[in-house]
Structure formats: C-alpha cells, structure tokens
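Missing here is one protein chain; the remaining ones are kept as they sit in the complex.
And then subunit A:
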Amino acid sequence: MEQQPILTVNKLNIDVSTPHGVTQVVRDVSFKIEAGKVFGFVGESGSGKTMTCMSLLNLLPGEAKVVKGSIKFRNKDILNCSAKDMRKARGSEIAMIMQNPMTAFNPVRTIGRHFIETLKTHLPITKQQARTMAIAYLEKADLPNPENLLKQYPFQLSGGMLQRVMIAITMSLNPSILIADEPTTALDATNQLQILQQLNWLRKEYDTGILLVSHDLGVIAQLADEVAVMYGGYIVEKAPVFKLFNRPMHPYTRVLLESRLGLTRRKIKSVQRVSVSSPNLINKENTCPFFERCEDADHTCVNDNLELKECEKDHLVRCVKSG
C-alpha cells in the first residue's frame, strides 16, 4: 500500500534573470516526500538544489521565478496560496534548517529570543510558556544546561551546538516536512554524525518527512531512503538509495560515485577527465546538460527526448543511452 505523499513537486522550472540573460536553474524537477521518509538531493554547487529548497518555502530571491510546475503540500498549492497562509506554514508545517549555523542566527540576539519569538509566532502562548517549552526541546536535542543556553548569544556557541538548536526549534513546532539544506557541510566530522543521528531520530519520533540536500554522498547514504542526483538544474537520476549506489545508470552519477571511491582505490582517471567548470545554463535546450563533460557522449546525445525514463522499477534516468 503506497503512502500518501506530504509534499509533491511536479515538473518544477525556475528561471533566474541575470545581467547575461535568463538562466534556467531548475528544470523539470519532480519528486515526492512521504511522512517519515528522507529524500536526498545530491549534486554539485549550482545544480539547483538550494533554489529548489527555497521554492518549497516560497522564499525564492527576487530575481528567481517559478515559471512552470506545481508544488503541493498536502492539499495546499504552495505557489498560489496567500502570503499570510504561506508565512503561517513556514516553520510550523514546512521547516528549514540552514546550511551555515554560524550565520543563521542574528548575532545581536540571544538563543532564547530566537526560540521564543518562533514559538510565539505560531502558538497562542505566553512568553513564560514559550520559555518552558524551549528548555524542554533544547533538552531533547541533547543540549546541556538549556536555561543558560537561552541567555547566550550565537557567537558563544559552536557550530554543532547551533545546528542542534535549529533542530530543537524545528522539533518544537512539529512540522510535517523538514528541509535540511547541507546541514552538515559547515561542521566537523563528530558533529556531522551527531546531527545526522538527530535527524534520523526526528523522522522516527515525529514521522517528519525530510528533504536532505548535500553534495556529500556519504551523508546521503547514511540517511536517505530515496535519492535524486541533480546536474545542471535537471534531476538526472532518481532511485531508492541502494539501487543508486549499487547500479548507477547515469554517467554523472557514476563519476560522482567513482570520485568517492577514487580516493581509496586507484580509479582516479575518470575524475580527472571531468572538467572543473560548471555547465553554462543559458539557452541550452535539447542538449543533455552533461554533454560537455560526459565520457560516453556522441551525436545521439543531441536529442529532443530528454525525459526521465524508468529503467527498472523506481529507478529513473535522464540519459538517451540508458534503458
């Protein structure tokens, strides 16, 4: 029996206007997030991961615009609901934890103020009740001495602690979806593990659906149930995590996996082959975005047919050569 997805993104296209023309940063992106499941996004910088995340909260920067597609949260149409409804949903229904915990908090406000203002925005409670709640949730996030923590300023805490404070704030409002945009990138290895454990606990305890964005395949492998590999704004491959790691189909996914293995084995060759520059996303219709960097590219790759195809059950690939 299939579970009803909480969040459904269908054929999302986002354009960004730049001085050099319109860039299509997200193209034809579709995915679903179910309760208690972790959906992973992998891809290099500029592949459209963060833009996709921002669009889920309807918080795209001014120069970016959704030009096509829909985002459905339960029965709500995110892209067309009122500003007020959207604001109320942020934090309480769709929460986000930021990439760099050191800059996500206002340096001139205490942790307590951040926590309490969030609770008071969404719940009809007094400041004192909010404080009690904040302490309880900080404790749940394994943070020592929460009363004292509330009085401290962000610069007095470490990145790992701040990240856990963000998780505590998220937990306190019990959202159905959590967007974690590179939650571990700015942290050291020990903290990374703790944060991942906490996210895992969060989805088990509260049945929260998590969108986990990372460029680190290790992070994805640990937590995600399903993975989408992004390249040049497209999802180039989407599969359950084991299928993707065991049988990568898209050439880019293979390069990505090999580059990881390359560090321990001798397969450095293919990593070097891939040029460092990111693809130019302006006016490149009908060509595979990975064309310039692909080992197997030939004339068949210039093709109108760039759809995601199902090669095996639940395993989708956007490559003319697959399947």
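We adopt the following convention: a residue touches a chain if its C-beta (ideal position, glycine included) is under 8 Å from a C-beta of that chain, and two chains touch if they have at least 3 such contacts; residues count from 1.
Rule of thumb we're sticking to: contacts and distances are computed from a predicted model.
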Name per UniProt, for the chain absent here [options: "Septum site-determining protein MinD", "Histidine kinase-, DNA gyrase B-, and HSP90-like ATPase", "Monovalent cation/H+ antiporter subunit D family protein" or "Nickel import system permease protein NikB"]: "Nickel import system permease protein NikB"
Omitted-chain contact residue, chosen from A:12, A:98, A:161 or A:177: A:98
Candidates A:156, A:197 or A:300 - the one touching the absent chain: A:156
Absent-chain contact - pick from A:19, A:107, A:124 or A:144: A:107
Hidden-chain contact residue, picked from the options A:121, A:200 or A:322: A:121
Touching residues on subunit A - with respect to the absent chain: 57, 59, 87-92, 95-96, 98-100, 103-110, 113, 117-118, 121-122, 153, 155-156, 166, 169
